[in-house]
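Right after this comes chain A.
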Amino acid sequence: MAQIAHLIGQILIGIGLVFMAFGIYSVLRFRDFYSRVVITAKVDTVGFLTLIFGAMLIEGFSFFTLKLALIVVFELLTSPISTHSIAHSAYASGYRIRKDVRVD
Partner candidate 1 sequence: MRQVALTIFVVLLMGSVLFIANGHREILDNEVSAYYLQNFTSDTGAGNAVAAIYLNYRMYDTIFEALILITSIIGMLHFFRAGGNK
Partner candidate 2 sequence: MIEAILLLLLILLAIVAVETQILRMAVVFLGIFSLLLSFLYLYYGAPDVAIAEAVMASGLVTLLYLTALKRYRVYNICFTNQMFREVDDRYIVEGTRRGQLLHEVEQFCISKELEPQVVFTPEDLETLMETRKYDLIIRQEGDQLTIYGSQENYFVDELEMLLILRYQDLNTRFMRYAEDGSFVEES
């Protein structure tokens, strides 16, 4: 039983890495800042969650898992803050996408 959980955990970690590689690929591929923010910032979150769930499965129910859960909660609270503040900084400095955006 533990063997199967171990295997599934390793597969989940692999899937998380694939998601993260996709995030890096799109950060290199897209050609304007706002697309990069929208895609990468949070395709990365999917990879993060998958990898942590894989680690939780490998470890079983222990204090290691509980600490990982704590990390998940803190990361879910703080990582959108930094993305939001970067996007807001670009927007407030006058970086725009296209002409038909209304300004007030």
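Here is the rule we go by: a residue touches a chain if its C-beta (ideal position, glycine included) is under 8 Å from a C-beta of that chain, and two chains touch if they have at least 3 such contacts; residues count from 1.
On the choice of candidates, all candidates are chains of the complex that A comes from, given by their letters.
Since the model is a prediction, treat every value here as computed from it, not as a measurement.
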Checklist outcome for this item: Here the complex member from 1 or 2 that touches chain A is candidate 2
Checklist entry - Touching candidate 2 in the complex: which residues of chain A? => result 31-34, 93-99, 103
